[in-house]
Each structure stands twice: as structure tokens, then as C-alpha cells.
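Submitted below is the structure of interest, expressed as C-alpha cells.
A single protein chain has been omitted; all remaining protein chains appear in their positions.
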Amino acid sequence: MSGLEIIFLVVAAVTLSAAFMVVTTPNLVHGALWLVLTLFGVAATFVLLNAAFLAVVQVVVYIGAIAILMIFAIMLTRKVMQDSGPQTNANWIVAALLGLVLFVGIAQLLRKSSAVGMMMPAMDGAADPVVQLGEVLVSPNAYVLPFEVASVLLLAAMIGAIVVAWKK
Amino acid sequence: MLDNWLYIGLFIIAAILIPAVAVILPRWVAPRKPNAIKQETYECGMETVGDAWVQFKVQYYIFALVFLIFDIETVFLFPWAVAYDKLPMFAVMEGVIFIAILLAGLMYAWRKGALEWA
Partner (left out) sequence: MGDPINLISQWFNDLLLGWGLGEKLVAVLSLFVGAAILVTASLLTVVVLIWVERKIAGRLQDRIGPNRAGPFGLLQPIADIIKIFTKEITTPDGADKVAFNIAPVLAMASVLLIWAVIPMAATVVGSDINVGVLYIVAVGSLGIVAILMAGWSSNNKFALLGAFRAVAQMVSYEVPMVLTLLIPVLLARSMGINDIVQAQSTWFIVIAPLAGLIFLITSMAEVGRAPFDLIEAESEIVAGFHVEYSGMAFGMFYVSEFLHVWTIGALIATLFLGGWRGPGAETWPILGLFYFYIKTFVGYFLITWIRLSLPRVRIDQLLSFNWKFLTPLTLVILVVTAIVDKALSMAGAARWLYVLVMLAANVLVGWGTMLVLKTVEPNRPGRVRQEFPPRPVAVAPEAADN
């Protein structure tokens, strides 16, 4: 096993066990903190895939903004020091089974798809991937429309959030 | 590329380990005599009333929301700025439109009074 594989296995194990803690811990704030660790693990996975930009964006957006927002939401709505009771009810076995079935189904579908196992064409090694990303984002032959639509979408999200949360 | 990240990974370990040692070391050096009064939560010398949770203003949440949206939009702008040398003028203007939409969102939040702390 190469050093990279060992690091990957450690990162994956930490991420998965943190994710497991998110759904099982009886305290909501603990759940949010485990989620932070999970998201950090995902960022580390991105680094191992050589996708540095995605890794830092993962931390900036998911940990720096979304996880914080979740913790705020939890603390705004309920008393936070006590455990909020078990996260599961009597139906958890059924739900777990269903989840497993869905997972196997999707995995089967993916296995049949020709895209799985296909080597992706290597990126142009000479150019900085971030530069390439920047170019295609605003290039009319590539993603300029999604780029602008994304900003309108976010604007709509902001307006919606203000309308819903701000009553005066 | 990955070598640089290896350094950061090792740096994370060092940056957690060394402060952790600094916090753990006093366990042996410092006295450790807990008692019930010392353990009470601080409330300006009075006995603590109620629990730590108080009703928070919803503004905190709104600011965090507005921040989230700005954060995502700014992240989109970073690759645009990095690729700047290769962009023609209209691509630059696309970025400017993007910023203008951002500004429109800010103006809306402002007009709606979501940025007031009242």
C-alpha cells in the first residue's frame, strides 16, 4: 500500500464515522459539530483527488457558512444544553433497510453504466486548473449561462430568505 | 502539488498537537482542587438564574444567511479573477454583471430593512 492509499483510508474512515455520529448522536449541537468534521473529511478527500480549489471551497462554504447557519438555526429554536432525545424512533430498522435497498439499486445501476470505470481524459497538466475553470466559467461556448443564472438563483434565494424570515 | 498539501497536512497535526500539549501540561503542573462553588457557572457573582439559553434575535440568522449567499457568489469570482489574462473584454463584463446582481441583492436586503439591527 502506498502512503497515499493509507492516508485516503484514514480520511475515509474518519469521514464515515463522523457522518455516522451525525445521525446517531442525541444532542443536536454535537450532530452539527460532527457534521463539521465530516465536511472537513470530504475536503481532505478533494485534496487527495488533486482538486485543491474544490477542497478550499468546501471548507469556506460548507464549514464556514452552511454549518454555522445550521448551528445558528439549532440555537435559535431550542434549548441547546440538554440532549434533544434520541434521533431515531421505532421505525429506524425499516428506514435502514430501505436505505440499503436504494443504495444497492443505485450501485447496480451505476455498475451497468458505461461511464463507471472509464478513465477520464487527463487534464492539461501545464495550465493551472483554476485558470481553466475561470476560463470556461465565463466562456460563451461553455458555462457562461449557468454562471449568470447561478447568480440570479442566489439572488432569488436571498430574497426568499428575507421574505420568509423577516416579518415586520 | 500534493507535496505542498502533505506539508499542510503535517502542519495541521503540528498546529493541533503543540497547543494541545500546552493545554494538557498544566494538568500536572497546576493545582487541581475542584469544588462545588468553583464549578458554578459565572454570572457576575450572583447565583446563576435559569439556564444558559436565552431567546436570540432572528437577525443573527438573517445576517448569516446573507453572508452565506455572498460567500458562494464570491467563490465563483475567484476563478474569474485568476483567469483574468485570458479573458476578453466581454468576459470581464460578464463578471461585472455578476457583481451587479450581487449588488442588487444587497440593495434589496437594505431596502427591506434586513440589514437593520433593531
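By letter and in written order, the chains are A and B; residue numbering begins at 1 in each of them.
The definition used in the following text is that contacts are C-beta pairs under 8 Å (C-beta built on N, C-alpha and C of every residue); 3 or more make two chains touch, one makes a residue touch a chain.
These figures come from a predicted structure and were not determined experimentally.
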Displayed chains contacted by the hidden chain, counting the whole assembly: A, B
Residues in chain A touching the chain absent from view: 3, 29-30, 33, 36, 43, 52-53, 55-57, 59-60, 63-65, 67-68, 71-72, 75, 80-81, 128-130
Residues in chain B touching the chain absent from view: 1, 4-8, 10-20, 22-23, 25-27, 29-34, 38-44, 48, 51-54, 56, 59-60, 63-64, 66-67, 70-71, 74-75, 77-78, 81-85, 87, 89, 92, 95-96, 99-100, 102-103, 106, 109-110, 115-118
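Criterion: only the chains that are shown with their structure count from here on.
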Centroid distance [mean C-alpha coordinates] between chain B and chain A, Å: 17
Partner chain A, residues of chain B touching it in the complex: 1-2, 5, 9, 51-53, 56, 58, 60-62, 64-69, 71-73, 75-76, 78-84, 86-87, 90-91, 94-95, 97-98, 101-102, 104-105, 108-109, 112-114
Chain A - residues contacting chain B, complex: 4, 7, 44, 47-48, 50, 52-53, 57, 60-61, 64-66, 68-69, 72-73, 75-76, 78-81, 128, 130-135, 137-140, 144, 147-148, 150-152, 154-155, 157-159, 161-163, 165-166, 168
